Each structure stands twice: as structure tokens, then as C-alpha cells.
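Excluded from the complex is one protein chain; the other protein chains are retained at their positions.
Naming follows writing order (A and B), and every chain is counted from residue 1.
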Amino acid sequence: MGLDFSVVPGYFGVLLQGMAWTVAITLGAGILSFFGGIIFAVAALYAPWFIRLPMRLFAWLFMGTPLLLQLFLIYFGLIQIGIDLPAFVAGIIGLGLHFAVYNSELIQSSILAVDKGQYEGARTLGLSRGQTLRQIIIPQAVHAVIPPMGNNMIALLKDSALVSVIGVMELTLAAQQSISRTYRPFEFYIAAAFCYYIINLALEAGLRRLERRIAASR
Amino acid sequence: MRSSAFVEIKNAAKSFGTLQVLRDINLSVERGQIVAIIGPSGSGKSTLLRAINELDPLTSGEVWLEGVQINRQLPPRQYEKHVNQVRQNIGMVFQHFNLFPHLTVRGNITLAPRMLKGISEADANALAEEQLTKVGLLEKIDEYPSRLSGGQKQRVAIARALAMKPKVMLFDEATSALDPELVEEVNQVMKQLAEEHMTMIIVTHEMDFAASVCDRVIFMDGGVVVEEGPPSVLFKNPQEERTRNFLRKHLARNGD
Partner (left out) sequence: MSALLVLARKTISKGPNMDIDLILRVYPFFIEAAWVTIELSVLTTILGLTCGALGAAARLSRNVVLRAIGAVYVSVFRGTPALIQLFILYFGGPQIGINLDAFDAGVIGLGVNIGAYMTETMRGAIISVNKGQTEAARTLGMSRWETMRKVVLPQAMRMMIRPLGVNINALIKGTALVAAISVVELTYTAQRYIGSTYKPFEMFLLSGVLYMVIIYIVGHGISWLDRKARIV
């Protein structure tokens, strides 16, 4: 069986829709991983031990096991306890939590690296601990790790292909469905790869612009 | 026990582990007085200054500001609230400025007044403009700190502290991190504050500045106040051997 890319344009709409879902899932999980990362980092550093310890365990487990396994756990685990979320929500939660753990590690070390003088400067003005953290420390800590968090976002885009395994209708699954009708895996997976590559380029360009803007404001 | 002086420190002692950095220090400052604290590094002068606003709380002793004890023993939650309250009355200027790099000059100055005094954005802006005019940096209001020279940074830091309308200003070696040619502009601002009768406690290495601006000079060494008096007496005619030694060494170092 030779190659015949002429079947691909017929499924253009399907692939485009898959692309849109991939972008939506990446953005949704990206936002979750950003804010989740901040919340986890603050909790890991400042929460009382009965929150800190389970969080540590959770982070350890999530960093030491494959994302695919975690997606199975979340998708099937939630069903088991009676929460029947749509697959794409479970996918966003799984991807978001996974990368939140990685972002949290970045933000934690960044918080610890903020100059002690910043804390003193804010406290001497009368700002409370919480105000100092929110207004002074966290903005600076997050600022400093935008580039590595951007790399995590790029990894997230590519790992979003995994949610096809739990039945989320995104680009990879769109390609699979087209294949099940045409029996042309090579052509459609190449087409999907091409689509991912385009999104990846756009995301990288966007992140570079963001970094430049941040660098300019400093 | 109410205190009559504006700022009063009683029997202050402080140790880090086994190292005793302050022993039994008593000091009172009247309203509008300008006091310099001098001494070799490690003498405890910065620690004393930082104890006044509870950055480095004392191990024992009392600190009072206008009849209110700053270092009261309180349950943690109340203590936190109390300290945040009293710190609003005490402006502090650091050696390394500690400006917030992610905020503009305006943001640096208006942050605390807006958050803590609940004043409107318009009023906060007016306040920032007023204070920046005072330190001669109004045109820098929308710059980020990284775009300023060291002297300009320190003047903004002073404006930031003044925007809280403090009752007393603490200066912790405010000019020692600056290039020599930038020291004067900061000194000018401090002199101006002195003319306005701001109460100031100044930890410094600059004897000339202390002599020309301050009402009283305190010489500390080894965690105790060795000698204090008006600059005319302490610099010209020190009574203690340790003071004489310190001043001699200091002059020799600056002389060459």
C-alpha cells in the first residue's frame, strides 16, 4: 500500500476541529498549571505540616510517575468515586495538575531566591506577611521563572496528545478517527504532526514575545 | 509605664545564639531630634536600629514610640497586627534600597499607602508626586527602579518611606552602598528632612555628615553605648579611649 496524501484534505475540517480542541486543552491546562503551581508552591513553603506533608507526597508521586498513568488514575478514579466528568475536563485536570507540580518546584526555589531585603522593605512599610507575599514576593518569583514555565507549557502542548488515550477528542484522536475511515495511518499522523508543529511554532513565538516584553520592563 | 521621650529604648539586649550583640542599651530621642549612631562594624548599631521596628526583635528590653510599646508581648496573631500597625509610623531606609523591582517608582511609593491606609488612587498619585518633588525625582515617576542610579534609587526609597507619613525615620547606612559621587545627593535630601524637624535615627560611617546634621552622636562598640554627646563634644573632645581610637583609625582611613 503506497502513500496517498490526497485523502487528507477531505478531512481538513476534522483535523482543524481537533487542532482547536488541542489549543483549548493546552490553554486550559496551562492556566490551571500556572495558578496551581503558585498555590502548590505557597502551600509547600508556608502551609502547616498537615497540608505540607500530603502535598510533598503528592508532588513526589506526580514527578516520579508517567503522565499517562496519572491520566488513567484521574479519569477512572473520578468515575470510581462517582464523579463523572467529561473526558476533556478530566484531561485538563490531569495535564494541569501534572504540570502544576513541575511549575511549583520552579516557583518554590524562585520564592526562596528572592532577596531578603524585599521582604524587609515591604514589612517595614507595615505590609503584613500575606500582603508582602502577594504583592512583593510572588510577583517577583513568578516573573523570574516565566522562561522555564514557558518550556513547561511547550511540553504540555505535546503531552496533550496523551489525553486521546482517555478519549478526549483532540488532534490525535481526530487523526485516529480519520484513519479508522480511510486506513491511511501514515498520511494522517504526518498531517497531525504537521498541525502540532504549527501550534508549537506559534506557542514558541508567543512565549518569546512575552519574555521580551518582560525583559524590557526590567 | 508611659515614657516621656519620643523614642525610648530601655535595657535593650539581644543575642544570636551565644553571641551577645547588644547589652543593656538605654537611649531616648526627643521629637524632632536627629541622632547619629556610629561605631565599628559588628558594634551592634544596625541591630539596634533594626530592633526599633521589630525587624530583629530584642531578646529583652523595651522599645517605645510616642508612649506605645513597640515590642509588646502578644499572642502571635495580635502581635502581627500590632507590629504592622506600628511599623507604619516608622520609616526605614536600607543600605541596599530594597526597592521593588517589579513596580515602577510610582508603584513603589503608592503600594503601602493604598493597601494600608485605603486612600484612593488619585490621592496616592498626588502623594507620590509630592514626595518625589521633595526628593527631586518627579520626572522618574514612571520608570522602573532598574533604570535609576544608586543615588536616585535611595532617594526614591526615602520618598517611599515618607509617603507613609512616619513619625520617625531610621537610616541604616543609607549611603554606604553608593559610589562616592552619588552620596551627596542623598545627604542633601536627609539634610532637608532635618530642616523640617523630622525625627531621625541615622546609622552611618560618615562623620562629617553626622557632625553637620545631627544633634547627638552615639558611639557604640561591642554591643554597648560607649559614649554619647553633641557632635561638637564627641568628635572634638571624646572622653573615652575607645572613642578616640575609633575616630583616629577612621580619620586615618579616610585621610589617605
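What to note about this one:
Simple rule for what comes next: contacts are C-beta pairs under 8 Å (C-beta built on N, C-alpha and C of every residue); 3 or more make two chains touch, one makes a residue touch a chain.
Because the structure is a prediction, the values reported are computed rather than measured.
Shown chains touched by the hidden chain across the complete assembly: A. Only one residue from A:Val7, A:Ile39 or A:Ile146 touches the chain missing from this view: A:Ile39.
Screening A:Phe12, A:Tyr46 or A:Phe186 against the full complex identifies A:Phe186 as the residue touching the chain left out. The missing chain lies against chain A, touching residues 1-3, 36, 39, 54, 58, 60-61, 64-70, 72-74, 76-78, 80-81, 83, 93, 97, 158-162, 164-165, 172, 175, 179, 184-187, 189-190, 192-193, 196-197, 200-201.
We take it that only the chains that are shown with their structure count from here on.
Against chain B, the residues of chain A that register as touching in their complex are 115, 117-118, 120-129, 131, 135-136, 139-140, 143, 217-218. Against chain A, in their complex, chain B makes its touches with residues 53, 55, 80-81, 84-85, 87-88, 90-92, 94, 96-102, 111-112, 115-116, 144, 146, 157, 160-161, 164.
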